[in-house]
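These notes concern the structure reproduced below.
One protein chain is absent from this view; the other protein chains keep their places.
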Amino acid sequence: MSGLPPYATKAQTLRYYGLRTLCGLIFFFLIAPIIVIIPLSFNAQDFFTFTPEMLSLNPDGFSTKHYEDFFSNSDWQLAVRNSLKIAPVATLISVSLGTLAAIGLSQSHVPFRRAIMAILISPMIVPLIISATGMYFFYSNPYIPIPFYGKIELPFTLTGTYLGVVLAHAALGIPFVIITVTATLVGFDNSLTRAAANMGAGPVTTFFRVQMPLILPGVVSGGLFAFITSFDEVVVVLFVGSAGQKTLPWQMFTGLREQISPTILAVATILIGISILLLFTLEILRRRSERLRGMSPS
Amino acid sequence: MLAADGRPLKASLNRALRRQKIRALFLIAPLLIFILVSFVMPIFDMLLRSVENQIVGNTLPRTVVALQDWDENADTAPDEVVFAALYTDIALAAEYKTHTRLGSRLNYEMTGISSLFRKTGRAVGRFETDVYTEAFQAADPAYADPAQWAGWMQDDNIRAALPQTTNTYDAWAQMIVEEENDIPAEEEPWDFVYTALYADAAGGAALPISVDLSAIEPVSLQASFAEIDEDWIDPDVWQTIKAFSPSYTDGYFLNAVDLLRGADGVEQRPENERLYIGQFINTFVMSLSIMGMCVLLGYPIAWLLANLPARSANLLMILVLLPFWTSLLVRTSAWKVLLQQQGVINDLLVWMRIIADDGRLTMINNQTGTIIAMTHILLPFMILPLYSVMKTIPPSYLRAAKSLGATDWTAFWRVYFPQSVPGIGAGCILVFILSIGYYITPELVGGTKGVFISNRIAFHISSSLNWGLAAALGTILLTVVMVLYWMYDKIVGIDNVKLGG
């Protein structure tokens, strides 16, 4: 399919171009909604529609006032600060615990591997509304119930605190770390660690000097996934958090439901910029990982 | 056979294996504990709410006991004993302000009970039971002395002789301490304590200071309650209270599948109250359509990506991954902008004269809106697994088929397609699992028709406060998802989930 052979029949040519057109339309379906937001965010009006001025490219129809609103409005700024406070900490927890566990899981003889894996991946699978309501009630308790033991009393409750939101987001990010890190470990050549051991390196040195650099791309991309999960998460934060922890998605969600203003579109445009940035980072990481493992970049 | 250190090789190997296992578990343990505590336990905790029902027994303890002797199949309301218990319970609950919550709880089972309890809570202090209080106090001033009362209630003989009074006085004293922050020995007992005292005395118990009761005209509590609202002598109300007095109930689950526990056992709800089966079906049908749309749109894209040279494929892959990485809310707001009646798509269609200006399509706040927006959001989850499967199908198979005389279509359908089925399976289950539990997008673009069961759950959690029903609906949804998850694990293997190519 890399090109149309010179002997192609009329029908084949037709199909070839038909498929290309179809794919073009589907790509358009994927991308157009995201692109549409960008010009609308420069709307001089306070509503979500293209004004006649905008369509005729009249400069009066455009303004950056929604961006100004975003940067000057204290609610939005609080949301940005909160998102930046919550996501990195949650990511740190998911990545550190997740990487350790992924290394454990990739050993050759792990009892109950399948079951453990299923539990660790479950935060990705369980509907968010169920996770959110469960955490909402559970984190409200000032104690942790331990089956067959009783309760461990806590001096605080977790709902409406940073810690609560961070822990919840860390749990949601873990499947992504597990998946990406185990994936890189699958291609990991164990003779390398044996070689390192042979040369006298202890397990810790081996881990940091041999294993870690090789799985680093997986760890970082897992971390990016965990970060974006927290950064983009709204259901859990709506339930577990309180207004003091409102994040960007929280503010966007209430904005879409309540005080609908194109500031949301300005924020959306900024977020699209960030996702493009993340995407390229990931692409670079992927290439690096493949180069390191001696595969040709495909 | 011995190892280098002289132990049997088998034992030595076993030990090494065990050490390896322990080390692996040691690495996994922190995360496993973290997930269990922060994620799995909360979910189980919530699921328990679907059967918990202590509120009736806690709020109306005496009534629940008294009701045990009432025959729920009888066509008459319970007798005076039950109403006397109810009087004490409601009078106390009104002070603790718990009667309204109980009313809300029972209202889930029988609409109308909430207003009944609220009205009763306000009226219960105005019953004419003060005739008892006055009669006792007139007969002997000691009955008006708080300290004297407290003294009697410490005397075991008196306590044994006056069981109802004791029980009522103790509850009253506790309430005085907890709610009013007063000392019972300094407060004159309230009317319902004297009512209990009268009931004890009328039953022949010996009073601490005997009083001639013949002059007292007994107050019918049943009549007093009936005066607040006729519903109190409706046996149906009492059947509901009795049916939901145990600490655990299947009522929420019955409700979640449009059933109810009537007089003759489990039966269907009346037609205008059947909601949830329909909602589950709706959720299923919409998720299936989204899944179908994703296959239709994802298959050609994955095919194209798998068959293009690497350089162009990677470039096009970015077009798939960009939406994947873009905030869910950004994409949902985009669809809101696009799908409105005065939105971009309708404007375009009008401009292209495909539709008339007054014939604009309704594509938002209904199922269409949800399906379009969610197809867009979940499409990458279909393309990525499909792509990774298609990458492994050698193009030479197709060429071989063709060189053996197959037409393009036969070659594709008989050779290529069967090999891509695992990818379709993986993508379909993933998309279906994710869509069946979606909340945000349907909430914003679905209106009343295009919403999922998740939106119902959220509604019951945050608006109607029917947490038990939300938990029951959640349990059913979770079960469905877990079955799919298990299937996914069987078919694809969880390890093979791919993210971002």
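Lettered A and B in written order, each chain numbered from 1.
One rule holds in what follows: a residue touches a chain if its C-beta (ideal position, glycine included) is under 8 Å from a C-beta of that chain, and two chains touch if they have at least 3 such contacts.
Everything that follows uses one rule, which is that contacts and distances are computed from a predicted model.
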Omitted chain, identified by the protein name its UniProt record gives, among "Extracellular solute-binding protein", "Cytochrome c oxidase subunit I", "Serine/threonine-protein kinase rsbT" or "Na(+)/H(+) antiporter subunit B": "Extracellular solute-binding protein"
Contacting the left-out chain in the complete assembly, out of A:Thr159, A:Thr247 or A:Ser289: A:Thr159
Selected from B:Asn73, B:Asn181, B:Ser214 or B:Asn272 as touching the chain missing from the view: B:Asn272
Contact partner of the left-out chain, one of B:Tyr108, B:Tyr132, B:Tyr198 or B:Phe253: B:Tyr108
Given A:Ala44, A:Leu78 or A:Ile119, the one touching the chain that is not displayed: A:Leu78
For chain B, the residues touching the chain missing from this view: 96-98, 100-101, 103-104, 107-108, 111-112, 114-115, 118-119, 121, 272-273, 275, 278-279, 340-343, 365, 447-448, 456, 459, 461-465
Residues belonging to chain A that touch the chain removed from view: 46-49, 75, 78, 85, 89, 92-93, 96, 136-137, 140-142, 156-157, 159-163, 166, 204, 208, 242-244, 246, 254, 257-260
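Heads up, the rule we're going with is that only the chains that are shown with their structure count from here on.
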In the complex with chain B, residue positions of chain A that touch it: 1-2, 11-12, 15, 19-20, 22-23, 26-27, 29-31, 33-34, 36-37, 40, 48-50, 93, 97-98, 100-101, 103-105, 107-111, 114, 116-123, 125-131, 133-139, 144-145, 167-168, 170-171, 174, 176, 179-180, 182-183, 186, 221, 225, 228, 231-232, 234-235, 239, 249, 252-253, 256-257, 264-265, 268, 271-272, 275-276, 278-279, 282-283, 286, 297-298
Sites on chain B touched by chain A in the complex: 17, 20-21, 23-28, 30-32, 34-47, 49, 297, 300-301, 303-304, 307-310, 314, 316, 318-323, 325-338, 340, 342-344, 347, 376, 379, 395, 408, 433, 436-440, 443-444, 454, 457-458, 461, 467, 470-471, 474, 477-478, 481, 485, 489, 494-495, 497-501
